[in-house]
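For reference, the structure is listed below as structure tokens.
Every protein chain of the complex appears in place save one, which is left out.
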Amino acid sequence: DVTLFGHLDTSLDYTDVSGGGDDINMNCTTCSVGVKGSEDLGNGLKAMFKLDFQFDMTERNRASDGTNSITDRDQWLGLGGGFGSVKFGTISTGYKSTGAMIDPLYRTALQARGFGIQSGLHLGAGENGQGRMTNHVRYDSMNMGGFKAIVDYSFDSDDTDADNGDDTYALTGLYDNGPILAFASYITNDHGDEDSAWKLGGSYTMGSFKVFGQYEKDDGLLSSFAKPNTVDGGDVWHLGGTFTMGNNMLYLAYGEGDDNSNNAGEYDSWTLAATHSMSKRTMVYTGWNTTDMGGADADQFSVGIKHKF
Amino acid sequence: DVTLFGHLDTSLDYTDVSGGGDDINMNCTTCSVGVKGSEDLGNGLKAMFKLDFQFDMTERNRASDGTNSITDRDQWLGLGGGFGSVKFGTISTGYKSTGAMIDPLYRTALQARGFGIQSGLHLGAGENGQGRMTNHVRYDSMNMGGFKAIVDYSFDSDDTDADNGDDTYALTGLYDNGPILAFASYITNDHGDEDSAWKLGGSYTMGSFKVFGQYEKDDGLLSSFAKPNTVDGGDVWHLGGTFTMGNNMLYLAYGEGDDNSNNAGEYDSWTLAATHSMSKRTMVYTGWNTTDMGGADADQFSVGIKHKF
Partner (left out) sequence: DVTLFGHLDTSLDYTDVSGGGDDINMNCTTCSVGVKGSEDLGNGLKAMFKLDFQFDMTERNRASDGTNSITDRDQWLGLGGGFGSVKFGTISTGYKSTGAMIDPLYRTALQARGFGIQSGLHLGAGENGQGRMTNHVRYDSMNMGGFKAIVDYSFDSDDTDADNGDDTYALTGLYDNGPILAFASYITNDHGDEDSAWKLGGSYTMGSFKVFGQYEKDDGLLSSFAKPNTVDGGDVWHLGGTFTMGNNMLYLAYGEGDDNSNNAGEYDSWTLAATHSMSKRTMVYTGWNTTDMGGADADQFSVGIKHKF
């Protein structure tokens, strides 16, 4: 049972930064191709794997062109059964996975994390709390009446540490039942001082309408992975809604963030978008975002196409 | 509908450069493996994609071994229908694609572009007229009685440009009907001055014989991508023929080129080759090329095997 899968997205993005230039560029948002599979081991147990590779469809992909080599996404080997599942490798954290669940524009040019209204903990890769965690054991519990728990643990690879006390871990609780999705997540890299973040979020569906949002409070994990971490963090939140008519969807979201706890570096961001599903796997979209960073504006207008296989 | 495909070629190449050394090396000419697929969207429309990756079967492929990392070839997402097709991503230009159509030794150790008798516009990758264009929208028209048009447009990614006036584009017309293939192509990166090239070419089949050729006139696009481009170009042409007997083919081609319009850097090149098709997908070949660069000779003798899947 081995399957090829992929996620392809290309967009034309017009960007206009106040005091800077404007330009139209072609971009590819997290394009990837991979192999996944499972094997029945009997006794309700199965072996599972996913090997996802990221590349850029619109630019060159090779080391000699800057840092733009073909790279990895979630790549893990695991076991599944009545107990839930346990996976080993490079895997998104529960913190990040739940953020993805409430963004209908996830992995497009207009995704919420692209404008900072989902925090940097939903991006990047590494073993210090980044969205995709390396050296990672992830446990997903079985579904208990809609409730699920996710435990993330990353084995720090820096063997110059005397105490080994800085393995990153996260705990996420998730309730997903009928119209309601709700989650809470806590993550820390155990570096000392300002080394953790937590969030609350969810979505609610009423017929054609859906509302979603998330509040993130960061002690400083966003801002620094240094040991000990003495950099203050900030908070990030957003609230949005969609209205679905047949194959079409309207999207509106507003969010705010700041870089640290004294509210320096504040910004707010509006996104208005429309999508049209040509099939279950192929979507075209367009939308506009404006982000105000204390007076300096950045605008983006995008037209894109996304295809999954 | 997702399919794995690949192109594999290995050869032993004896090279002898006058005044230099001689050597036998093993090479791999543009080996690649990829995934392609399509999805029927109804109403005569389909989503299509192709994701081709290049590697070197005979050498190490990793960033730490020079620049020899696994890289990309044509990688695009597109829509097809009665109107033709439109593709977004990294795609060969119409200029390059038509050159490939007349070379029966394309993607082997003896390909015409390997000896400079098809110009550098059939090689490389980038957004300035290189053979494989990045940030690229390519439109292929529907077939109109054998006639087809190809429009290439590349969105310049350098946002430090004030005017955005240097997006590369190309126009190609192609007539392919029975024994006749004919094409014309124009390409410019709009950098100012000597910033364009054009070509005419085609092939004609008479029973077991086929003749083919191409003339390219370059104002300087070949020679420089600088802005404005004040480097003179040159011209490149070749003429060749094949004779097919069952699974075997004889090939002979002659071509000339120069580096710029005052005829400095002239060279001419002869290639004689024979191929044997073991199947529709597997071919063995051998051949000899001699290139005379104003007195200095380079000779190459190759034996190779090529397999497609």
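So that you can tell them apart, the chains are marked A and B in the order they are listed, and the count of residues begins at 1 in each.
Keep this in mind: contacts are C-beta pairs under 8 Å (C-beta built on N, C-alpha and C of every residue); 3 or more make two chains touch, one makes a residue touch a chain.
Owing to the predicted nature of the structure, the values given are computational and were not obtained by experimental measurement.
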item	value
Contact set of chain B toward the excluded chain (per top definition)	4, 6, 8-10, 12, 15, 21, 23-26, 28, 31, 33, 55-64, 69-70, 278-279, 281-282, 305, 307, 309
Chain not shown, touching residues in chain A	2, 4, 35, 37, 39, 41-42, 45, 47, 49, 51, 53, 63, 67, 69-72, 75-77, 79, 88-90, 125-126, 134-137, 155, 157, 159-162, 164
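Criterion: only the chains that are shown with their structure count from here on.
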item	value
Gap in Å, rounded to a whole number, between the CA centres of chain B and chain A	39
